[in-house]
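Following this message is one structure expressed as structure tokens.
Removed from the display is one protein chain of the complex; every other protein chain stays in position.
The letters A and B name the chains in turn, as written, and every chain counts its residues from 1.
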Amino acid sequence: MRLYLSYFSMHLKSQMQYKGNFVMLLLGQFLVAFASIIGIVFLFARFHQVDGFTFSEVLLCYAAILMAFTLAETFGRGFDRFPVIISNGEFDRALVRPRSLVFQVLVSQIDLTRLGRLLQALLVFAWALPRSGVAWTPDKVLTLALMVFCGAALFFALFVVYAALSFFTLEGLEFMNILTDGGREFGSYPFSIYGKEVLRFVTWVIPLALVQYYPLLYLTGRSANVLHMLTPVLSLLFLLPAWALWRVGLRHYKSTGS
Amino acid sequence: MIELNGICKTFRVARRGAGLTRAVRAFVKRDYQVIEALKDVSFRIPDGQMVGYIGPNGAGKSTTIKVMCGVLTPDSGTCVIDGRTPWLERKQHVQHIGAVFGQRSQLWWDVPVGDSMELIRDIYRVDKIDFRTRLDELTELLQLQDLLTTPARSLSLGQRMRCELAASLLHAPRILFLDEPTIGLDAVSKLAVRAFIKRLNQQHGTTVLLTTHDMQDIEALAQRILLIGKGRILLDGTMQDLKAHAGTDKTLIFTYAGDNAPVPGPGMTIREHTPGRLTVAVDTACISVAQAIAQISAQAEITDMEMAAVSAEEMVAGLYREYQI
Partner (left out) sequence: MSAYLSLFRIRFLHNLQYRTAALAGLATQYAWGFMRLLALRAFYAENPAAFPLTFAQAADYVWLQQAFLALYTMWDYDPDIIESVRGGHIAYDLVRPVDMYARWFATTMARRVARAALRCAPILLVAFVLPDPMRLHLPASMLAFALYVLSTMLSVGVASALTTLVYIAHFQLLNFSGLRLMVAAVVDMLSGFTIPLPFYPQALQNVLNLLPFASMHDLPLRLYSGHIAGMAAVQGVALQAFWLAMLLLVGHWWMGRQLQRVIVQGG
């Protein structure tokens, strides 16, 4: 929408005011992502493969999750910092504006420095795609795209859950980081390496495996089951309980105040 | 028109103790305190009226405002503003109200104020031409010419408040809620803000609800005053009504020559006495001012006399004492 673009340019203008810091933050984000990948590089230098997955296959997995998370974070950051929005009264201000609340939360923060990580993900993709041994037919490309975009939607849903919970309490919400930051960090490796129990959890409870592990099986040719290609779409169902929780939280907020 | 009927609201607040043992105990079991923020609050404000909403901190002023803005849902009671219930029809309701909350700015920090204004125009879907006219008018009235190109962070408090007022009026709201608009402002800015609000009310017929601790704001602007304490509306009337209710004391300050201090008679109490200057409170229910003056001047040579009205602040403090709020 036009209004979104207006907000976008506002944020851009505002962040560009501190050009020096902007660049440093961009670099910083890049370095943070770099730190994760250094870990993978060094580990694979010693071990060459893990749980049957090769280095470049793991890199594909890593880059897809990183991209998904970064997309969710860049555009959905408003929800990620929702506790701040509530506690400084910004949300009350949003309630007095004749626009959808979700929209206002989304536009409250568009963090362009996170794109530093996106750059890293792209670089990793550039390196890993040709080396991964994957035959890039249209269905494989689609799989990868689904991994990234449905993954982004899933992370975004987790942010919404986080925001919804902060309607009830502003304390103790950090455990959600296990799912969001944890999802990204531990999702750098195929979830199967962590054992059966973990895999089951991320398949049935928080469907992270649906956007990472199963499509990866299809992508790398370990599975020819088309269903595996489509599991990311299933994960979109997670948006429903997330949205429901938001509505419940909003009602609670309006009846208890801040 | 604003109409509230029997609005009630109760909060549960968790309590935390100070000190180590209390902190550890709170760790295990939470203590809750029940606060009745609003008890059966009812009033009606016709279009175009300027109302001052006063009361001590914690009396329920912000809670009432939040209910009227649609931010808070009351436990019981009705509130109808221009035919809408605020918390049920949020977006439509909010389109027609403006709000300035003293602490929370609606301007973006790092970009020129003019950009913030344009974004607000888009949020409220104001017609571009109407916007231009409105903004020009507000710029003229509030002297915003140089401020529009400055980012909000570079403005002084007075400048920022003027911009806030303008920003809250861009969409021509019928009702304006002002929460402490003159707090922290210097004298010149305060006068400018008051003059502007008065003019707004006279020219455009905007209903204004003003929350403030500054009694001079109230005296300058409020046609009607609502006093709230401990969640209840205690007084509803004009400034005159309030003064009449507050008491009938008049303060006389005599400057006299000579060493013999005058001794006030019944109906008069000494407020302050320094050599040559006597301040007396006269209870006009007992004796008239003329009689008091006669009494004092009979005892000493009066060189100067002042009559001070009870200041609005003192009056309100007296009211708070009376109602024990």
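Convention: contacts are C-beta pairs under 8 Å (C-beta built on N, C-alpha and C of every residue); 3 or more make two chains touch, one makes a residue touch a chain.
Everything numeric here is computed off the predicted structure, so don't read it as measured data.
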{"item": "Sole contact to the chain not displayed, among A:Ile38, A:Val205 or A:Ala244", "value": "A:Ile38"}
{"item": "Among A:Met24, A:Val141, A:Val205 or A:Leu227, residue touching the chain not depicted", "value": "A:Met24"}
{"item": "Chain not shown, touching residues in subunit A", "value": "18, 20-29, 31-32, 34-36, 38-39, 42-43, 45-51, 113, 169, 171-175, 177-178, 182, 185-186, 189, 193-195, 198"}
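The rule we apply is simple: only the chains that are shown with their structure count from here on.
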{"item": "Chain centre separation in whole Å, for subunit B relative to subunit A (CA means)", "value": "47"}
{"item": "Subunit A - residues contacting subunit B, complex", "value": "2-3, 6-7, 10, 13-14, 17, 88-90, 92-93, 95-100, 254-257"}
{"item": "Interfacial residue positions of subunit B with respect to subunit A in the complex", "value": "11-12, 63, 66, 69-73, 75, 87, 90-92, 94-95, 97, 99, 101, 103-104, 106, 108-111, 115, 118-119, 122-125, 151"}
